[in-house]
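For this view, one protein chain was removed and the others were kept in their places.
Showing subunit A:
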Amino acid sequence: MTRAQQTISIALLVSSLYLSLYLELVPLPALVQTAIVPVLPFWALVSFGAWVLFRLGWGMLTFHDTPEAYKELMEEIKLAQADLRAKGVSVD
């Protein structure tokens, strides 16, 4: 099963479940039926958007910078250049 098949199948399942609520095929308290069910899709969309943004922001906050790796690398480059020049390799 491809990712697309999986996603579409789950989407169809969720849609038919939602449709059964929307078309009042399942008895629900009146308040839920009129105030909550109609806005569920928008709520889901906004929540999803908020989740993605949160992940992005969290990723930025916790991004690990590695200045030590950079310093170490610069030293190694100097070592390598010296060694290579001595052995006759053209190094800038």
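We adopt the following convention: contacts are C-beta pairs under 8 Å (C-beta built on N, C-alpha and C of every residue); 3 or more make two chains touch, one makes a residue touch a chain; residues count from 1.
In this section, contacts and distances are computed from a predicted model.
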{"item": "Listed names \"Glutathione S-transferase\", \"Two-component response regulator\", \"AP complex subunit sigma\" or \"Dolichol-phosphate mannosyltransferase subunit 1\", matching UniProt entry of the absent chain", "value": "\"Dolichol-phosphate mannosyltransferase subunit 1\""}
{"item": "Given A:14, A:50 or A:80, the one touching the chain that is not displayed", "value": "A:80"}
{"item": "In subunit A, positions touching the absent partner", "value": "2-4, 7, 52, 55-56, 59-60, 63-67, 69-70, 73-74, 76-77, 80-81, 83-84, 87-92"}
